[in-house]
Every structure is written in structure tokens, then in C-alpha cells.
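For reference, the structure I am asking about is given below.
The excerpt is restricted to a subset of chains, each kept in its original location.
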Amino acid sequence: MSAFSPEIEVAIARTRDEVSALHAELVRNGLVVWTGGNVSGRVPGADAFVIKPSGVSYDELRPENMIVCDLEGRVIPDTPGSDREPSSDTAAHAYVYRHMEHVGGVVHTHSPYATAWAARGEAIPCVITAMADEFGGEIPVGPFAIIGDDSIGRGIVETLTGHRSRAVLMQNHGPFTIGRNARDAVKAAVMVEDVARTVHLARQGGALLPIPQDAIDSLFDRYQNVYGQAAQGAMP
Amino acid sequence: MSAFSPEIEVAIARTRDEVSALHAELVRNGLVVWTGGNVSGRVPGADAFVIKPSGVSYDELRPENMIVCDLEGRVIPDTPGSDREPSSDTAAHAYVYRHMEHVGGVVHTHSPYATAWAARGEAIPCVITAMADEFGGEIPVGPFAIIGDDSIGRGIVETLTGHRSRAVLMQNHGPFTIGRNARDAVKAAVMVEDVARTVHLARQGGALLPIPQDAIDSLFDRYQNVYGQAAQGAMP
């Protein structure tokens, strides 16, 4: 029997649907292979988030096998999917939700171009306007951190707090992205790979032209406040 | 109630269908991710063009949510889709239609190889015959320009006026292409990425062999006048 109110049950069901469907975007955009990568979404109104099970094929992901966790990353008992193990990155997602209240979604991949920058521990310089729009400047590198304790989550939070970027390249590991909701975090994961690739290709051919800082500021401001069908607002 | 004659209404409906369908070619050819990129087409016989809405997923694009604008880039009221915002690049498209009468279609993408050349501000040299055929020489670079006023449109028009190329690489931004109609501009967007990739790969391996200017001229002339099922004519 559920410990949640009917309203929260509805919110969980919607988050299961959304998180399950968004995993298909990782595949479609070439960000993951085999069972790698994971998307999570915060359940609105509850101290809980939904994440994918560990080591399960993308073809087999369904809303009902998504897993509901509390903000310590513990599986909530007696919920659908609670008989399975959640993603091995669950502790990192939980840490982010505990420490960044405005974050509604987290994504992690090993997408190849972004991970290539991470293997050198090198931030991606902001030399294309799409990157200024989306990330407001360079994409930073986070520390080398071993999976299994809080060190990955702490590295994400420390790097992104006060930073315009919604993406961090964890050293020798790969990108983590955050967003207002799970869809926004997936968008950031798609865009970080796109700019990681374009800037990689650009630099292979010679010297990059910088974008003046005031132009970066202006592009970021416009995109956060004007672009799209309604002002969606930058993350605070 | 519509301000257009029945003939123009038919032309608008056809342009909606065409512009909506052509966006699928951007996806199919790997030129765009997420909601990036846009195609527009001039409405034959009217001072108007059709363009995609801003920030809408490619899966959701339909003829009825395409947006009709006048040549100043203002949404024409009381037409289907007029409750939505048009692409954030609408001002640039409008500028091109106002100043280049022979242009019937405009396309903009951030396709990765073409944008990589743009991030270095470097024109693509004409070293493959397919490029001589299609573009008649190098693909030029346009100025760095901030979105939101006429500077992008002006940069496109100034760079392409009197130039054989139907594509310009806007510095730090990405390619814009023009064409006799929307399909022709999409073809140019596909081809500019193809040649940007091939010439990038070629130069990674060593020195490029130039094509003599008279051979470029001869290839361009033949392609514009002979290729295909009927002489389609180069743009004047």
C-alpha cells in the first residue's frame, strides 16, 4: 500500500512516463551505447525522484520499471520497480537534488566528444553562438571522482553552483547535465555533445576565433528570456 | 477572415506543406539537433514567406503550425499558426527576401562541419569537383553578427550578392543558404555540410590539390545548365 497521497501518485506516474520516454532521446541522438547513460526527474511536490534501473537494455525500458528513490538515493519500498537496482549513478543524482533545489532533472552520458574533452580535463571554450545561447560561456570541468560515495555529486554541485552552464565534464568520466526538468536536462546533454563535437572539429583545422564577452552575455540573456514559445526562464 | 485572394491562399497552403516537409530533410541529413535550424519559403505572388515556429520539436512540425510572415518578418495576423512565435532567425530570413528578389528559400543550420569552419572564420577552398558543380568555387565567410537586429541578414546579403555560392558561413555561428525555392536552399544546406566534412577530412591528412580555375568555371557552368531532368537555371 502506497505511502503517497493520490496527487503525488499522479505526479509519480507522470514522471515515470516522462523519464522512460526521454531515454529514447539519448539513443536517438547517439549519446549512449548498450545500457550506458541515465536520466532522472524530480517528482513535483515530493522528496523523491524517478531514475532508470541499472544495466537494463534501452529496448526494455518502460514507465513501470522506472525506479522511485528518496533524496538520499534509497529505493522507496513497495513501489513498482522497487525490486530492481537503480542506476549505479543514483547517489550522484540524489546529491544534486538534495543540494540544488531548482534542479528538476539530471542526465549523465558518456557521449564521445564530450567525454573526449573530459579525458583531457579541458573545458570547452565558447566559440560558437549556439553555445553562448545555451550555456552562456565555456563548459567547465569537474574533479576526478570515484563512483560509490558522494564525491561525484559533490563535484557536480560545486562546479555548477553559480555557473551559467547546465553541463559539467567530470574529469576522465563524462558529462553530467542539469535542468529545470528532465526534458531540459536531456536537451543540455544533447547540446553539450553537439558543441563538444563542433569545437573539436573546429580546432582540428586551426586557430579558433573568440566571441567577445559582451556578445556572449547578450546572446545568453536573449536566449534565456526570449527564445521559444514562452519565456521559460533561466535557472536561478 | 483572410486578407488574401483565393489564389494566394492556395500558394500559402502549398508553401506550408513544402516548408513543413523540408524540415524532415534537415533531420535526415544530420544537419540539426533538438529544435535548432530552420527552413523558410517565399510565397509565390505575395509579399510573404512561411517559416517554422520557434523552439518546437521536429516531431511536432505540421503544415498548420508553420507561420506566415510579411517581408519585414512580422507574423501576419489571423492566419493559422499566428498565435505562436516564429523562428528566432525570422528577421534574417526576412532581410534576405527583401533584398534578394530572386531568392525563394532560405535555410539556416548549425551543422557541425560547416560550423567548425565558421568558428575559425575560414572559407572552404574548392578542391572537389562536387563543390565546383554546386557552389562554383569557395564557400565564403560572412561577418560576426549578433542576432536580434538586421546585422545577420545584412551580412548574408552582402556576402552572397554577386557571389556564385548559395551558402555563407556566418562567423562563429553557422551556415545560411539561399535558393530558387525552399527545396533548393535545403539542397545547398545538405551540400555545404557534405563538402565542409570532406574538405575537413582531406586537409587532416595532408596538402590539398587545387582545381584549376578554368576547370571550376567549366564544371559550374555545366552543372547549372545541363544537370538534372530539365535546365533549372542558375540563380541570376
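By written order: A and B. Residues from 1 in each chain.
Here, a contact is a pair of C-beta atoms (placed from the backbone, for glycine too) under 8 Å apart; a residue touches a chain by one contact, two chains touch by 3 or more.
This is a predicted model, so every value here is computed, not measured.
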| item | value |
| --- | --- |
| Full complex, copies of the single sequence (shown: 2) | 4 |
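By our rule, only the chains that are shown with their structure count from here on.
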| item | value |
| --- | --- |
| Angle, in degrees to the nearest 5, of the Cα rotation that carries subunit A onto subunit B | 90 |
| Where subunit A and subunit B are represented by their mean Cα positions, the distance between them in whole Å | 32 |
| Residue ranges of subunit B touching subunit A (in the complex, touch as defined) | 33-34, 36, 53-56, 84-85, 88, 110, 112-113, 115-122, 144, 146-148, 171-174, 200, 203-204 |
| Interfacial residue positions of subunit A with respect to subunit B in the complex | 29, 127-130, 187, 190-191, 194, 197-199, 201-202, 204-209, 211, 215, 218-219, 222, 226-229 |
